[in-house]
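For this depiction, one protein chain was excluded, whereas all remaining protein chains were kept in their positions.
The block that comes next holds chain A.
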Amino acid sequence: MLDKAAITANRKYLKSKKRESLLKAILNYKYFYIMLIPILVWYIVFCYAPMYGTTLAFKTYNYSKGIIGSPWIGFAHFKEILSDFQYISAVKNTLIISFGKLILHFPIPIILAILLNEITKQRAKRFFQTTLTFPHFVSWVVLAGIITNILGQNGVVNQIITHLGMENVNFLSNPDTFRPVIYITHIWKEMGWDSIIYMAALAGINPDLYEAADIDGANRWQKICNVTWPGIRPTVAIMLILYVGNMLNIGGSFDQILNLYSSPVYSVADTIDTFIYRTTFTTGADFGYMTALGLLKSSVNLVMIYTANTIVKKSGEQGLF
C-alpha cells in the first residue's frame, strides 16, 4: 500500500520534472519559434485553409454564405462525377499522358546523368550541363510561344518537311501529333534540370570503387553497371516515388497543356487540371462540384504516393517515409 503511494508520488514527480524540462526546452528555443511563426501562418492560410475548404465537395456552394455556411448535400457531387463524360475523358487523358511521360521522360535524365558523368573533361561537362538546363528556367508561356512558332504552318520544322517533299503537318491542332509534342517538349524543357539530382548522387560515389574496378580489369560498361548504377539506385527510387505520387499533376501538366492546346485537340489533351480550370472560369460551373473533382484527384494522389512508397520499400530500397 505504502509502496504504491510512493510509486505514484515518484511518477508524479517525474512527470512534473519532464514537463518542466519541456518548458525549459521550449524557452530555450524561443527565438526559433519566433522565426517559425511567419512560415507556419503562411502554410495555415494558403495550404491548410484550402484543405478545410474541400468540405465544399460535400456542400452546394452559396456565394453569400461562403464555404462554412453553405448547406451540406452529402455525396451528391461524387455521384454526379460518374456520369460526367467530359471529366472521365479528362481522367483518361491525364493517365495516358502521365504514363507516357513516366515511360518516355523518366529514364532520360538518369541516362543523361550517367553519360555526363562519363565525360572526364570538367569544362565540357559544365558546358553541356549549362546548355541542357537552360530551358528549365524559361516559362511555359514563352516556350509555348516558341513551340507554336517552330511547329506552326510557316515554322522551321514545316519548312524542313516541305524541303523534303512531304506535306505540311499542323502539329498542335492535330489530335494524332499533339501528345507526342507534349512528351518531346517536356523532355526538352526538363531533362537537364532533372539530371542534376542524379549528378549529385553520382558525385557522392566513392572514387575508390572505380579504382578497385579498374584494378579488376572492368571495362566502362561493367563499371556503369556495377558501380555507377548501384550508386544512384536509391535516388532513382526516391524520384520514382515522388513521380508516382505527383503523377496526376505531372500528367495534368497544367502549365504546358494550357499554353499549347486549342479546341481541336481537347479530346486528347484535356486533363483534370485544365478541365477544372476551363469549366470553372469559362462556363461558371458549380463550385461544390468542381471542388469534388479536385478532392478526388488529391485523394488519388495521396493513395498513389503511399502505394509507390510501400512497393519501393518492399523491393529493398529506402522509402521516402
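Following the convention adopted for this analysis, a residue touches a chain if its C-beta (ideal position, glycine included) is under 8 Å from a C-beta of that chain, and two chains touch if they have at least 3 such contacts; residues count from 1.
One rule holds for everything that comes next: contacts and distances are computed from a predicted model.
Remark: of the listed names "Carbohydrate ABC transporter substrate-binding protein, CUT1 family", "ABC transmembrane type-1 domain-containing protein", "ABC-type sugar transport system, permease component" or "Ion-translocating oxidoreductase complex subunit C", the one matching the undisplayed chain in UniProt is "ABC-type sugar transport system, permease component". Of the options A:Asn10, A:Gln86, A:Asn170 or A:Thr310, the residue whose C-beta touches the omitted chain is A:Asn170. For the chain missing from the display, the contacting residue among A:Ser64, A:Ser83 or A:Gln153 is A:Gln153, taking the whole complex into account. Touch with the chain that is not drawn comes from one residue among A:Leu104, A:Ile196 or A:Val227, which is A:Ile196. Of the options A:Ala9, A:Met51 or A:Cys225, the residue whose C-beta touches the omitted chain is A:Met51. Within chain A, the residues in touch with the undisplayed chain are 22, 25-26, 29, 31-36, 38-40, 42-43, 45-54, 56, 66-67, 112, 115-116, 118-120, 124, 127-135, 137-139, 141-142, 144-150, 152-154, 156, 159-160, 162-163, 170, 172-173, 188, 191-192, 196-197, 199-201, 203, 219-220, 245-246, 254-255, 259, 262, 273, 276-277, 280-281, 287, 290-291, 293-295, 297-299, 301-302, 305.
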